[in-house]
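The following block contains the structure, expressed as structure tokens.
Only one protein chain is missing from this complex, and each of the others stays in its spot.
Our next item is chain A:
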């Protein structure tokens, strides 16, 4: 990225702008000075003088002002400025992609759907005022539903931020059944953090009471964890210098907050990440390739609008990989229900159609294209990813 070149070009523009500006100022001053001098001259003339003097004085001023050469003085710097302005624009066009809508298909996105998506996004980011504002301004009252659901989550998170875990525990006990299915140890994590807080702030006796009431119920399944926590009791007051110092790192609170958010979203039937953020990020990664493709296909607008599958892959990071896609290494086709992936006895995998071809419609055994092992159709079995 030649950002420094761009910056230099911009500096040249502002320099020329200042130059042009001070030239204008200079010219104004010059004109003003001449007029003022003339004024003084007129006022100093004796009253008994002839009007003819007045006329010649004014004529003199006119000549002087013309001599300043207003046009030529202003023109020079302005020309330079203009040339730098257009140079900068040309540079932007060169360094950046001047039209990222080149790959855009002419389909209208329903703006009601977009507004709802944005309102949901704002709510789930905890920006409730903004969500409400958009709902009002865009007139999408039904989009506000998600707001109240996420409001509870942010109230709990806000409490957790100031190390008050009560609302979180309350939410957990209200949703115990649903949380059980997600097999999360969120509750234990909360109690563990609280236990350490009490141990640090109130001392051993209070911590022990807390442990008996809140940690004991977990002893049957999380014995290791409980033993470790009880061991830390011995180091009350000097935990940071103990083998248990690890219990104090702030990352535990961050982890718990993340887990809490995950579980809350999951129970709402929502994703952990904002889907809008994910889709835009995928767009940023996919767009450069898409634009190159659009350039290659520039002459085939019709085809571009009509295609059912992109002709090239848009490589996305693994965070965008939500589904298993098997591509047959022989036919390069994506597996489907009709053409599923098959495991050969040598443990290489091909699609069914490729195996049918190799085996001449299962009439004879064939060699794996990757290792010379022999295989027959009967030995191959379908895989489910």
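The rule is short, and it goes like this: a contact is a pair of C-beta atoms (placed from the backbone, for glycine too) under 8 Å apart; a residue touches a chain by one contact, two chains touch by 3 or more; residues count from 1.
Quick note on the criterion: contacts and distances are computed from a predicted model.
Of the candidates "Dynactin subunit 6", "Cytosolic Fe-S cluster assembly factor CFD1", "LisH domain-containing protein" or "Ubiquitin-fold modifier-conjugating enzyme 1", the chain left out of this view carries the UniProt protein name "LisH domain-containing protein".
Summary of contacts with the chain left out: across A:180, A:212 or A:332, the touching residue is A:332. Note that of A:42, A:230 or A:356, the residue touching the chain absent from this view is A:42.
For the chain missing from the display, the contacting residue among A:149, A:200, A:257 or A:271 is A:271, taking the whole complex into account. Checked against the full complex, the candidates A:180, A:241 or A:308 give a single residue touching the omitted chain, namely A:308.
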